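For this depiction, one protein chain was excluded, whereas all remaining protein chains were kept in their positions.
Letters A, B and C name the chains as they come in the text, with residue numbers starting at 1 for each one.
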Amino acid sequence: MSASRYAYLGPEGTFTEAALRSMPEAATRELVPMVSVPVALDAVRSGAAAAALVPIENSVEGGVTATLDELATGEPLMIYREVLLSISFALLVRPGTALADIKTVTGHPVAQPQVRNWLAANLPDAVWESAASNADGARLVQEGRYDAAFAGEFAAATYGLEPLVTDIHDAQNAMTRFVLAGRPARPAARTGADKTSVVIWLGDDHPGALLELLQEFSARGVNMMRIESRPTGEGIGRYCFSVDCEGHITDRRVGSALMGLKRICPKVRFLGSYPQAGVVPEEMAPLRHGTSDEAFTEAAEWLARCQDGRA
Amino acid sequence: MSASRYAYLGPEGTFTEAALRSMPEAATRELVPMVSVPVALDAVRSGAAAAALVPIENSVEGGVTATLDELATGEPLMIYREVLLSISFALLVRPGTALADIKTVTGHPVAQPQVRNWLAANLPDAVWESAASNADGARLVQEGRYDAAFAGEFAAATYGLEPLVTDIHDAQNAMTRFVLAGRPARPAARTGADKTSVVIWLGDDHPGALLELLQEFSARGVNMMRIESRPTGEGIGRYCFSVDCEGHITDRRVGSALMGLKRICPKVRFLGSYPQAGVVPEEMAPLRHGTSDEAFTEAAEWLARCQDGRA
Amino acid sequence: MSASRYAYLGPEGTFTEAALRSMPEAATRELVPMVSVPVALDAVRSGAAAAALVPIENSVEGGVTATLDELATGEPLMIYREVLLSISFALLVRPGTALADIKTVTGHPVAQPQVRNWLAANLPDAVWESAASNADGARLVQEGRYDAAFAGEFAAATYGLEPLVTDIHDAQNAMTRFVLAGRPARPAARTGADKTSVVIWLGDDHPGALLELLQEFSARGVNMMRIESRPTGEGIGRYCFSVDCEGHITDRRVGSALMGLKRICPKVRFLGSYPQAGVVPEEMAPLRHGTSDEAFTEAAEWLARCQDGRA
Partner (left out) sequence: MSASRYAYLGPEGTFTEAALRSMPEAATRELVPMVSVPVALDAVRSGAAAAALVPIENSVEGGVTATLDELATGEPLMIYREVLLSISFALLVRPGTALADIKTVTGHPVAQPQVRNWLAANLPDAVWESAASNADGARLVQEGRYDAAFAGEFAAATYGLEPLVTDIHDAQNAMTRFVLAGRPARPAARTGADKTSVVIWLGDDHPGALLELLQEFSARGVNMMRIESRPTGEGIGRYCFSVDCEGHITDRRVGSALMGLKRICPKVRFLGSYPQAGVVPEEMAPLRHGTSDEAFTEAAEWLARCQDGRA
């Protein structure tokens, strides 16, 4: 039964699986690896899975375009939650392999820039070939095709390998952000440290359109946390923007900004409001003057009094 | 009984009286001249008059500061209507006076720059002395203190004078705008060619405060028609702004802009929504995309659907 | 010889004269009272005076429109200096007059709102009539036409009167700002606490024109200190703006903002850069990041390197 099933970007042993297993509810679900982000999300659309965990952003490589594009188009989906995972690699080898034995290494193309410096310093002569995923790389080492694979340390057991070196990462604090996407539903309750995601299409090609879009947020003191341009597929120079902002759709300032966008842009897709991973309400910056729910309510009441001749 | 009484900036024979008599309802009211704008408006506040007509803006001299300041402070008043009057002067003299006899001329200080060129060309040697009002100037001519007065042609009869020259005005299209102010009430119904007046105080002295104020209007495509800075009386460099914008407070874009101002500014005083004098709805420029009442309503409905998980 | 002559808004005994006498250089000049602001400024234009001191702004009454309009139009003039004067009134009477004897009072119309509360509390039954200037009011008391005049205490001696009450002012900190205007010249050297004055005409009637004007300042972190709208005389709804901003025309950020205005506005009139009265450089707020002369110079050098292929 699908309600008990969570899809994820497989195969087994990926960072996505590790992120999914960090969620408490994963313990009671059937976790099903999928071959690609589109396949994982289509499983949700078809009802074969209740939700799917997919990577959306990497602090080194940037947005995961397959995820951004799948969420922006096709039958609507919604982000229920986000999960952050620190990314560091282990060099996985068949038992008995020493560093000096390694002539060929593999891993996902995204891993390569994150271990490039380590490779140059420690295995300068090793030849890199890309694999379809980090876990696939581990499998190819298991099969003897390569000498070593960069993958999460947790993948070693799955493929009968052992971690020769661990905690490899060129960039400090490399993180990947994953989202749990499901079918449209009432957003999770406001926690006070929330995030709202939307995709916004710009109407025509007029130069100030992006500026106007940003002003709808800034006019209400709504902080933008992420903005990524994506081609609409209608030709060079036509973009939509994937945006995360602080706050919950039931916060008046956020709702007001979204309505402003809806009015001036030809298309806005609401992708969900959900708790910011790793942030508690106490850590949030104070709201800008005049942007609290109370300020919105008082202004609405004042307007009503003006309209009634009671101001 | 006060409901039948309209105050105006007197004395008899002023342009204000002429403007008041151009209003159809004036025919059924008792019209009472007052010695100053504050006195006229205080008559309304005290209930001695139902409304008062006072000048608010002159195309040559600018805002009438007494009116702007009286409307901005004290017990609230509201603008019910506006009246536009073309201003041209007559040179009023005692019967029998010829142009060559005129050694001294008088008139309100506001009249002086509007007839300066005419005087230089036609009466270069005449000495100007200011009077408290154009009508007062006429009275002083009647009393023999000056040889001629600039005033409205309609003032001649009141003071037993005759217009020696008429239609004198240095600036083309000189106009004065008058407002009929009353106690706060439900604004007149929307006509489609309306104007809304507010006074806005800027909170602190931060450099971008005026910019933010203007953006509340521009973000909703609300055209500003007039903006005048006035000192708040709290010291050099502290201002409030008297603003007229296009549209009616019941237009969603106007209401939304006013609520935005109310949230970010420490004080906003609503002065009324009323028909634009001399403009019919057919002449209004089309609204900017996304600022119609329908666009606001659709955006609000979309937001509700998003919040309910039905988007 | 005109270089030794300073005109001022007379008659003798006005606050303007007091302000002029507060300037050290006044001691070596012939000070000539003029009947009006236009006459004082025309004396400068004609060469009859080297400069003229005129009031430009009052913290209670706002901009002095005659001065604003005279500086905005006609043959160009420039502001050399500004002077600030605290305004408080004395009640001047003929020797021997007691408070209980006063039935009529006079003064400049501008004085009236500044003493209104005092009058209501102390002379509730006295009748007010306006005079052409505070000093004229004193003269009329001397002539016996009124019982008392509000004027500067320094005017008593000139008219043989005595100050019955002093230090009368409804508003705390009432100040008038005066400017010393002369013919166009190289601005005074930068002091680090300077002010720059301009008059800016908006091109067409497009709604965002004022916003764009303000953005030219804000984009360079140039604080606006005063903005006043004035009618252009071309009809209701056509304005120019008289603006003071912080900084000197030789500051790169100010020059850059002025050039931006010059490009987008049909007309900009530079009125001068001069020291801010009563402010020392140490009290100035720090510049916004990226707006120092050094930042401008570095950016220009970087651009040159980019253009040369050396970046």
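By definition in this document, contacts are C-beta pairs under 8 Å (C-beta built on N, C-alpha and C of every residue); 3 or more make two chains touch, one makes a residue touch a chain.
As the structure is a computational prediction, the values presented were derived from the model and not from experiment.
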Missing chain: touched chains present in the view: A, C
Sole residue of A:Ala120, A:Ala157, A:Ala171 or A:Ala304 that reaches the chain not shown, by the stated touch rule: A:Ala171
Residue in contact with the excluded chain [from A:Glu17, A:Glu61, A:Asp147 or A:Asp194]: A:Glu61
Chain not shown: contacting residue from C:Gly137, C:Pro187, C:Pro231 or C:Pro275: C:Pro187
Where the unshown chain meets chain C, residue by residue: 76, 78, 184-187, 203, 215-216, 219, 249-250, 255, 258-260, 262-264, 268-270, 289-291, 295-296, 298-300, 302-303, 306-311
Interface with the unshown chain - residue positions in chain A: 57-63, 65, 69, 84, 113, 130, 132, 171, 173, 175, 177, 207-208, 210-211, 214-215, 217-218, 221, 223-231, 233-239
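Simple rule for what comes next: only the chains that are shown with their structure count from here on.
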When chain A is superposed on chain C by its C-alpha atoms, the rotation angle in degrees, nearest 5: 180
Chain whose mean Cα position lies farthest from chain C: A
Whole-Å gap between the CA centroids of chain B and chain C: 25
Centroid spacing, where centroids are CA-atom means, of chain A and chain C in whole angstrom: 59
Between chain B and chain A, distance of the C-alpha-averaged centres to the nearest whole Å: 57
For chain A, residues that touch 2 or more chains besides their own: none
